[in-house]
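Our next item is chain A:
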Amino acid sequence: QDKVLNLYSARHYQTDEALYKDFTAATGITINRVDADDAGILERLRTEGTASPADVILLVDAARLWRAEEAGLFRPLKSPVLDKAIPARLRGVDKGEGPAWFGFSTRARVIVYNKASVQRADVDTYAELADPKNKGKVCTRSGAHPYNLSLFGAVLEHLGPPATEAWLKGVVDNMARPPKGGDTDQIKAVASGECQVALSNSYYVARMMRSSNPADRDVMDKVGVVFPDQAGKGTHVNIAGGAVARNAPHPEAARRFLEYLASPSAQAYFANGNNEYAVVDGVGADNPALKALGPFKAEVIPVATIGANSAKVQQMLDRVGYK
Partner candidate 1 sequence: MALLLEHIVVRYRGSAAAGGDLDAVREVSMGLAAGEIGVLVGPSGCGKTSLLRAVAGLEPLAGGRIRLAGETVSDPAAGLHRPAEQRRVGMVFQDYALFPHLDVAANVAFGLHALGRAERAKRVQEMLSLVGLPEVAGKMPHQLSGGQQQRVALARALAPAPRLLLLDEAFSALDVELRERLAHEVRAILKASGTAALVVTHDQMEAFALADRLGVMQAGRLEQWDRPYDLYHRPATRFVADFIGHGVLAPARIVGTPQGPRVDTPLGLLADADECPLPEAYPGGECLVLLRADDIEHDDAAPVRARILRRDFRGAEFLYTLALADGLEVLAHVPSHHDHAPGEWIGIRPRVEHVVTFPR
Partner candidate 2 sequence: MRLLLALVCVLLLLPLVALVSRWAALDAEGLALWQHLASTVLPGYLGQSLLLSAAVALGVALVGGSTAAVVTLFEFPGRRWLSWALLLPMAMPAYVLAYAWTDTLQYSGPLQTALRAAFGWKGALWPDIRSLGGAVPLFVLCLYPYAYLLVRAALAERCVPLMEAARLLGAGWWRRVTQVALPMARPALAAGVALALMETLADYGVGAYFGLSTFTTGIFRAWLSMGDRDAAAQLATVLLALVALLVWMEQRAQARLRFAAARQGALHGGDARPLALGWRGSAVAWAVCLVPVLLGFVLPVLALLRLATTEGDADAPGPDLSRFAGWALNSFVLAAAAACLAVGLAMALAAARRRQPGGALDALARGVGLGYAVPGAVIVIGLLWPLGAWQARWPEWPLAGWLTAGIGGLLYAYLVRFSAVAMQSVDAGYARLPASFDESARLLGHGPWATWRRVHWPLLRGAAGTAGLLVFVDVMKELPATLVLRPFNHDTLAVVANQLARDERLGEAAWPSLAIVAVGLLPVLLLGRGRGATGC
């Protein structure tokens, strides 16, 4: 019986500590943890090869999960528990030995807008971000950020290359200022009037809505949130997920950990602690912010395609001058 679990995590959420503590309390398995960014984690894993001490890898970007799977860094896992708990579209493709990775939470890429100066109807699709009517109103973080790359990859899948590039060009033309800062910065910029429309991950929005800081609530009073494309393909959703490392020295502990992440308590944590959408149905309904945001239609798209698209998207960004 393994007593330790070595975890490489790209989850940068300090509040995850509670999650790990619960696991240790429940199983007696202590967790050794290194967290870094997705790319660094994968690089390290790749280098260590057979000597890697890693058991479980947690990443926060679907494209990365796909790429790591492609690179053969994961060990497929047959787990009835996981198969039952996690919808198939949020898992890796089962090639016979089980899926290589599992999504445990999702976050939606929403549009926030300044309620005072923008009509909700003018910004309720991603496409409208490129519409000339929103000229000088849009602000986003860097196009090269994984959250944006993932969204754009999905757009590329829906529209095809020429239309996507035209759309990106339109977004660039509509920008109030060059891309900079993080998602929260965009929300604040919208609230303060620096720009009127922005993209953000849902959990940042939810976090600000739940914040006890009056300044944050003030911000949220001024902005509206839309789940785009509800009438179309649905809002873009990204996945945070995990996998067993190819050379995991403690595969059994790894399995137990992944299964734990799919357990209701862990899922509730994702929803309540970090304002993500749980993948297990019915969990997290008690998060007031998520409740306030309400249910929404998520786009359905194979993760693999998004992952494969990001290089192409980056080149388009380069061409249209999306920084």
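A quick word on the picks: all candidates are chains of the complex that A comes from, given by their letters.
One rule holds for everything that comes next: a residue touches a chain if its C-beta (ideal position, glycine included) is under 8 Å from a C-beta of that chain, and two chains touch if they have at least 3 such contacts; residues count from 1.
Worth saying up front: this structure is predicted, and the values here are computed from it rather than measured.
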Given the candidates 1 or 2, which is the one that touches chain A in this complex?
2
Contacting residues of chain A [partner candidate 2, same complex]
6, 12-15, 32-37, 39-41, 43-44, 46-53, 67, 142, 144, 146, 149, 177-185, 188-189, 191-194, 204, 207, 210-213, 215-216, 310-311, 313-315, 317-319, 323
